[in-house]
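A short write-up of the structure that comes next.
Only a part of the assembly is drawn; its chains keep their places, and the rest are absent.
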Amino acid sequence: MKTLDAPLRVGILGATGAVGQKFVELLDRHPWFTITALAASSRSAGKPYAEAVNWISSSPIPDAVARMEVLEASPGLPCDLVFSGLDAAVAGDLERAFAEAGYAVISNAKNYRMHDQVPLLIPEINPDHTALIDHQPWRSRGGFIVTNPNCATVGLVGALRPIEDAFGIEAIQVTTMQAISGAGYPGVASLDILGNVIPYIGGEEEKLAVEPLKLLGTCVGDHIAPASIRISAQCNRVPVLDGHLECVSLKLRKKASAGEVVAALRGFETPASVQGLPSAPDAFLHVFDEVNYPQSRRHAHLGRGMTISVGRVRPCEVLDVKFVVLSHNTIRGAAGGAVLNAELLVRQGYLQPAGVRVEAAA
Amino acid sequence: MKTLDAPLRVGILGATGAVGQKFVELLDRHPWFTITALAASSRSAGKPYAEAVNWISSSPIPDAVARMEVLEASPGLPCDLVFSGLDAAVAGDLERAFAEAGYAVISNAKNYRMHDQVPLLIPEINPDHTALIDHQPWRSRGGFIVTNPNCATVGLVGALRPIEDAFGIEAIQVTTMQAISGAGYPGVASLDILGNVIPYIGGEEEKLAVEPLKLLGTCVGDHIAPASIRISAQCNRVPVLDGHLECVSLKLRKKASAGEVVAALRGFETPASVQGLPSAPDAFLHVFDEVNYPQSRRHAHLGRGMTISVGRVRPCEVLDVKFVVLSHNTIRGAAGGAVLNAELLVRQGYLQPAGVRVEAAA
């Protein structure tokens, strides 16, 4: 494992958007990363960040960042790596351009998640998938792309990993109740969601049907052999600020009681390569005993938004076992997950300051 | 079929509670029923209704009712039948006492729903189950009990009936998102539900696992042979005023495409004995084509709260077909359903004014 002699200089693509703002928040005072570039569309370029952004968080804009000039999102940014909070509409071309220009691209966008040589990464789940990086076409020029999953995928897969390892999973039924912050800003109109449930989120059920298979798959040379699980998802938008709550039922390959499933969840150990990373929570998974926990508003922020909560593990009358899982969609499910990805890449030696030596850690 | 020469005199048990209030609202200006008795606990007895009640509806208390004196809930009330909005804690003893005293009891409480000789009734679904009435122990004294299902059961079974008839159902996965009004008043504390989802409702999953089996069962002599379907329910409370939205997946006995399921739903015909009843909606089921419908706030009131909405019928990757169903929990799922039950009983000849002749209808 590696460590850093000096902080890495990072740029944020889509810095004025909802995910971009979360990157700014989470990278403020980060021990390893220093924001040196904020990039957005040409409409914002040239303005101080505080002026270009419609800041939606309740914490104020960090002072240093507030005064930085927003740059146009194109290669040439003064930084060693970029975090991408770009919209899917532009992320495809721009992220490739940055990778081709030698940048490490740590992306929250969906465009490259299912690309054969791009890791879809949750450090606690599949840290070895970063081996794909060396097979990427952009690698020869020094750049690469790593992605984190969709915000509704993360919590689900967090709970699935120990169960898949212990018993094998054959099929999954999942119904989500997703927070409005998952739709970005301005996102969902208040007239549409106040006192309402919308039983549809465009493209979400499709992502939930495939991303878990790659995350739980096996790295074989230059690609991932996907896990073999049937997944049926029903996605709903609910009037909740942060936190995607999901009701899950599983068909297991090897039968197990609810107690055994709880034991598997509680026995999950964070891989050594992730332990102690600045953004890693004390507990990756927290299993509640309370019959009415976890709850979106009360528990999404557990572990500074990086802990995934599980509750109500019990037998399923149709499949085998059912439970509830909750994760914070803009932290663990977006910007926080991406930052943790970058931290893992530092420790694995994939990220290092230009011209700065990287030493092996103890 | 029968009709009435004079309106039936009705009493409301638990008249000051949330369901009781809804009975008051729905029975105001009802063509067949006239409220002649409002009964509640001894705490309220003796007061004018307007003073005893904490009226929660947005429509005002009907004038005639506002001035009526609240009576104690015990047999002797001046009426031909009673609607019961009693709490389960007292409904068991009180409803039996009324039935023994010769009253017809049309109950929304859960206590007698699974009693062998008590019909659990949705007129459009199982109107023939009222034949159980003649086997009730209280029948010899002139009284009987009829119940309507739990508010989350109604919508589900509404959608299941045509599918069961056409293809047979083997297993059901259902995840509910239930409105706060389902918990009565004061019910859910605002501190618990504002901007939150609570993934638990006490006793609800158990009701959803058994009530549909009785509703879809077959009347054989003095009891119902239940349908044979495995049901797994996950129930959630969401910050919505009215309307229980449910995500449903079904395993069918005879395979069917989503289109065939839609056709079965659209082809469902309200039984002749229910058509034209005062509270029966024009359409029992409404199937939406819009990809993001039905929505709780926008569609729960369809058909004055008596129509059940279905949408997003599509194949399920794990079972066979999945869809969304919505119904109004305090109208179709409680007081409105009970009133429709009473109307069916009038038409079937089970309810008639004391001393008033009932004629066969055309």
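By letter and in written order, the chains are A and B; residue numbering begins at 1 in each of them.
The rule we apply is simple: a contact is a pair of C-beta atoms (placed from the backbone, for glycine too) under 8 Å apart; a residue touches a chain by one contact, two chains touch by 3 or more.
Keep in mind it's a predicted model, so treat the numbers as computed, not measured.
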| query | So 2 chains are in place, but how many copies does the full assembly in this file really have? | reply | 4
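Methods note: only the chains that are shown with their structure count from here on.
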| said: Just the number, please: Cα centre separation of subunit A and subunit B in whole Å. | reply: 44
| query | Quick one: in the complex, what on subunit B touches subunit A? | reply | 171-173, 175, 177, 194-200, 209, 230-232, 234, 236, 238-241, 245, 247, 249, 251, 291-298, 311-312, 316-319, 322, 324
